[in-house]
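For this depiction, one protein chain was excluded, whereas all remaining protein chains were kept in their positions.
Chain lettering (A, B, C, D and E) follows the sequence in which the chains are written, and residue indices restart at 1 in each chain.
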Amino acid sequence: MKAYFGRRYLLSASHRLHSDALSAEQNRAIYGKCNNPHGHGHNYVVEVLAGGPVDAETGMVVNMAALDEAVRSRVIERFDHRNLNLDLLFGEVVPTTENLCRAVFDLLEGAIEPAKLVQVRVEETENNFFEYSGARS
Amino acid sequence: MKAYFGRRYLLSASHRLHSDALSAEQNRAIYGKCNNPHGHGHNYVVEVLAGGPVDAETGMVVNMAALDEAVRSRVIERFDHRNLNLDLLFGEVVPTTENLCRAVFDLLEGAIEPAKLVQVRVEETENNFFEYSGARS
Amino acid sequence: MKAYFGRRYLLSASHRLHSDALSAEQNRAIYGKCNNPHGHGHNYVVEVLAGGPVDAETGMVVNMAALDEAVRSRVIERFDHRNLNLDLLFGEVVPTTENLCRAVFDLLEGAIEPAKLVQVRVEETENNFFEYSGARS
Amino acid sequence: MKAYFGRRYLLSASHRLHSDALSAEQNRAIYGKCNNPHGHGHNYVVEVLAGGPVDAETGMVVNMAALDEAVRSRVIERFDHRNLNLDLLFGEVVPTTENLCRAVFDLLEGAIEPAKLVQVRVEETENNFFEYSGARS
Amino acid sequence: MKAYFGRRYLLSASHRLHSDALSAEQNRAIYGKCNNPHGHGHNYVVEVLAGGPVDAETGMVVNMAALDEAVRSRVIERFDHRNLNLDLLFGEVVPTTENLCRAVFDLLEGAIEPAKLVQVRVEETENNFFEYSGARS
Partner (left out) sequence: MKAYFGRRYLLSASHRLHSDALSAEQNRAIYGKCNNPHGHGHNYVVEVLAGGPVDAETGMVVNMAALDEAVRSRVIERFDHRNLNLDLLFGEVVPTTENLCRAVFDLLEGAIEPAKLVQVRVEETENNFFEYSGARS
């Protein structure tokens, strides 16, 4: 499996980095201004990478319309224009972008067959990003 | 005056578009998902455009370090990693990006002399932006 | 009127630069490889700039959903995934990006009131763009 | 081998997604507006990734001028400002971007020695891309 | 005159900001690390904006090949892969990007007729840029 198809999606959401398992001082020390009490937000860029053979008849790795529908119904509907803390989307888990990235991967895994979900990348700002991936072989 | 210096700054903040002067239905109709109760957020790109003659001795329109300090103390400190509604930064005014753009202009006007503040541009996402400007002559 | 709202839209289309009023040699000399017989294509970025006062109640220059609908029905439906020559969208006029830019301006003028259509910008590639505008005052 | 050199090239071309092995309805269902009869086009960004040891004397993985010449003569000359269907560049194969990506890889493999061609990436629009690669070890 | 054509060019050059009319301390205070003795460098993006009527026959504001040749021979040849100080390109003038921008404008003015040179924009980094312009009317 050596062909990959990647597609970008945009999400605007807000979050606050705060762990109930830590003291107020620890939260401030670890998360800095990301711990500000009323939160802040980002335009997240979610990039989904699918891999598989190029279909001999259609010339495609994955049907883009089907991928878009899977991402819309499972990811965009869930996270776009939401507050990752107050809308209770992450339960006990701190809604860092690492955890958002992992959540997107888990929500999409198995949903784009016969293609394989290879990696999810989330850009939090133009200067930092996160990647979560299965083995790329 | 025909030379301009522009500089980009990044802000991450959250907001909710909601007007107390409107009914719940009107708010939903006008603002759509931007009216979701717990808000959402953006990476705002704030671009400040300064104009003036090129100083014959220094070759500069405006001293960049002085501009950075003005923007940091008046704009970044105020809005970065904040919630534009709950941190009470806009009073009765709906914190649309139009109004954020105008607020940045007002906070910086007169603060970068002898250069003139020509325009403030705020990109809300990679697909939309706002500009507020004095006359560019 | 000093506040502006700009929004980007994407169009994929093909075109061939060829004028029936010119000889084959003239066409080749003026348009170069853009005159290749079967055409080529671009991802056009169409940026619409609307201007007007910021509404005191809503805090907006123009309703984004209404703008999106005007652009979708008048511009995207017409040009996206089309061949600007063979789909007969430009009649006798050569479908240069200058003329595409002007056509978009004409199709949108008057359609986003009370805001004013200030300028249309079309990026043909990451290295060149065209702007067509009414007076920006 | 752990050092890589990547370089971007731009191509403007048009294509129509249509398989003669499928009915008109099937073509429309699978390819959507990409099946429009007169085609459309893109600014393809072709990114070539070469790998190999850093030469101790020159400090380079691959000579950039030699790479540019290989890409120009084998890829740009062939595909730039062309119609991927009507210029008969893909024979029976549907000119999806997956297949374009694979064709670029095949055209360059072995042509940049002693460096190894590691991967070809083709961006079709700012929102989707394809990668075709040998094993990256 | 309401149609504009813009085109981007890349230049890599080095410079040191230092004025012989100032003391060492003044130079350091005004220019900061840009005054470091051996200089530094940038990938300058030079954007040339030409304006004029859209030619009724060709559909173009300016012939792109002619513009490219004017920029290549007058600007790229002069500044690309050069040291703006040691290659003595600016004489007594400090090679700030403001002055580079003005120099590019002066070198191109009158060279792209019948189109009019409307503005030159030089991006020094992704975070700052300079514009020098004639009246845009």
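A few comments on the model shown:
One rule holds in what follows: a residue touches a chain if its C-beta (ideal position, glycine included) is under 8 Å from a C-beta of that chain, and two chains touch if they have at least 3 such contacts.
Computed from a predicted structure; not experimentally measured.
Touched by the hidden chain within the whole complex are the displayed chains A, D, E. The chain not shown here touches chain D at positions 2-8, 54, 57-61, 63-65.
Across the interface with the omitted chain, chain E contributes residues 10, 12-15, 33-34, 36, 38-43, 80-83, 86-87, 125-127.
Contacts to the hidden chain, counted on chain A, fall at residues 17, 19, 21-22, 30, 32, 93-96, 98-99, 101-102, 126-135.
The definition used in the following text is that only the chains that are shown with their structure count from here on.
At the far end from chain A, in terms of centres built from Cα atoms, lies E. Counted by residue number, the contact pairs of C-D are over half the same as those of A-B, the matching pair from A-B, B-C or A-D.
Distance between chain B and chain E, defined via averaged C-alpha coordinates, is recorded as 28 Å. Contact with two or more other chains is made by no residue of chain A.
The set of touching chain pairs reads A-B, A-D, B-C, B-E, C-D, C-E, using the touch definition from the header.
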